[in-house]
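Note that one protein chain is taken out, while the other chains of the complex remain in position.
Entry: chain A
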Amino acid sequence: MAYLRSILRSGKNGVPAVLRREFHRTLPAAMQVTVRDAIKEAMDEELERDERVFLLGEEVALFEGAYKVTRGLWKKYGDKRIIDTPIAEIGFTGIAVGAAMAGLRPVVEYMSFNFSMQSVDHIINSAAKTYYMSGGLQPVSIVFRGPNGAAPGVAAQHAQCFAAWYGHVPGLKVVSPWSAEDAKGLLKSAIRDDNPVVFLENEIMYSVPFEMSEESQSKDFLIPIGKAKIERKGNHVTLVSHSHVVSRCMDAAAVLAKDGIECEVINLRTIRPMDMEAIETSVMKTKHLITVEGGWPQFGVGGEILARIMEGPGFGYLNAPAVRVTGVDIPMPYAKLLEENTLPQIKDIVFSVKKMLNV
């Protein structure tokens, strides 16, 4: 039943959802929720809980969201709380930050984080730096959310990953959920956080259903920002990833398990502040580290993790130099064959693990 629902809901994304769903169906009786619905639930609950929370962005109200993430919210909460904006990213981001300075708690939706580049001055100079510059006088409680990174067939201007860009900035918290539970718990935490949070979703994940524990159904279910999750335990190599690429790591781990190689897969969940402790603890056990991301290699998330491992206690435990598996250092091409070979595939992860372990 949930299987059918997910196909119908996901439309063109139905095929990948089917393929991935095969892996994630675990206990038969648990509730299945797509990442999209989990995000919506989080916003619905927080809108209900706090009068000051409101949503704004392009097509979020009447159209029910470009990716239908906000479906039903405008009907429930009306014009005051769910605001359709004109196509004016720098304008409406500035307006949202101003509203946050005056005490409201806006959630800004970018139809794609690629469009946030227009607004980046407000995210960084008006939001991230303000509490510090004002010596603690002016907090800015705001969430910037939307799909980030690759999506099938959208080509170069619509497929960039901004995790490294925003992860660079002190004063911002940057979150990158993978599962439905991640999405719900982290978005609720982000909205309740009194600081600017960049919430990087991913279009590929929207239609993917996940099992949601009973605990996660509660209206007060929060996942703390800054804590990674070990999605799969293993002893031979640590794979660290975030967002949709976690799925590929899990799939690669399943393939490697057949050869007796047990991967420990860490879902970062938060890019900034990064949970280095979780990574180091894992590395001390497995002695091998591979970071896996969809973004570009130069100055990326993987680069940061490797630098920190070098500088920290984990380095002494490594039996081989840590490596990064990343997107190819090119703008995203359109043709399917080329696009597929621009992101790390399951076979690339498997290859890298075997190369590192010399098998």
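Here is the rule we go by: a contact is a pair of C-beta atoms (placed from the backbone, for glycine too) under 8 Å apart; a residue touches a chain by one contact, two chains touch by 3 or more; residues count from 1.
Basically, contacts and distances are computed from a predicted model.
Of "Glutathione S-transferase", "Pyruvate dehydrogenase E1 component subunit alpha", "NUBP iron-sulfur cluster assembly factor 2, cytosolic" or "Syntaxin of plants 71", only "Pyruvate dehydrogenase E1 component subunit alpha" is the UniProt protein name of the chain excluded from the display. The chain that is not drawn here is touched, among residues A:32, A:114, A:160 or A:195, by A:195. Residue A:99 is the one among A:99, A:174 or A:305 that touches the chain missing from this view. For the chain left out of this panel, the touching residue among A:152, A:297, A:312 or A:333 is A:312.
Across A:65, A:147, A:171 or A:209, the residue that sits in touch with the chain not pictured is A:171. Although one chain is not displayed, its contacts with chain A can still be listed: residues 54, 80, 83, 85-86, 88, 90-104, 121-122, 125-126, 131-139, 141, 170-171, 173, 193-195, 273, 311-312.
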